[in-house]
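Every protein chain except one is present and positioned as in the full complex.
And now, chain A:
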């Protein structure tokens, strides 16, 4: 069954007009929130579609989650990073709904990428916070990550301990938390991703991403949505050599979620 794509959505390479590999995945509706200053909403929506799901655009000022099955808070500079990254977005009308749904018995899966991760910490859905990179430089590079917890809603398709490579691009990426929180994260296996091949920003314990206790809320600084499509991906892969921009290690983040919700 062909999807109806607008001209803007017409794929450059990936053929989104073909049926999803598994038809049931297409019934999963994943909302992607756009705040003023969000940059990576289109890429996140595209990643959801390439993984086989249905992406639903959500607007920060709305109060309606449109019955989505999961939510992605994408990267960018919401409110220009004024005050602190994510600090103002956290009070957007839609965020109240997302916070309630994530904390509810239904445990709405929520993924925060980069600025979205910062919004999740400001919302207290995840502990800790992000400060400026140790070297005060904006870092943009392909980054190795080790999957430390392959049981969350967003990482189940990976193997525990697997290395993946996805792009990293941020200014305020240094993860910090007090020692008690860091100990808790370690003891409860709530570090989902750790930097490998060098800590790019001074994050405590090489933490690149974390999960809440139930595994439905996950945040990470690097960008899996930028490594989902051959020709537009990373230059490296955790699985071995790939052609330039053919690294698609990030795709399984989105497939993990779709499979979890159709199980």
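Following the convention adopted for this analysis, a contact is a pair of C-beta atoms (placed from the backbone, for glycine too) under 8 Å apart; a residue touches a chain by one contact, two chains touch by 3 or more; residues count from 1.
The working rule: contacts and distances are computed from a predicted model.
Missing chain, UniProt protein name, picked from "Branched-chain amino acid ABC transporter permease", "glycine dehydrogenase (aminomethyl-transferring)", "Phosphoribosylformylglycinamidine synthase subunit PurS" or "Molybdopterin-dependent oxidoreductase": "Phosphoribosylformylglycinamidine synthase subunit PurS". Across the entire complex, the residue among A:27, A:100, A:178 or A:243 in touch with the chain not shown is A:178.
Only one of A:133, A:152 or A:211 touches the absent chain when the whole complex is considered: A:133.
Only one residue in the set A:42, A:84, A:97 or A:246 touches the chain that does not appear here, and it is A:84.
On the side of chain A, the interface with the absent chain consists of residues 83-84, 87-88, 91, 121-122, 127-129, 131-136, 174, 176-178, 202, using the contact rule stated above.
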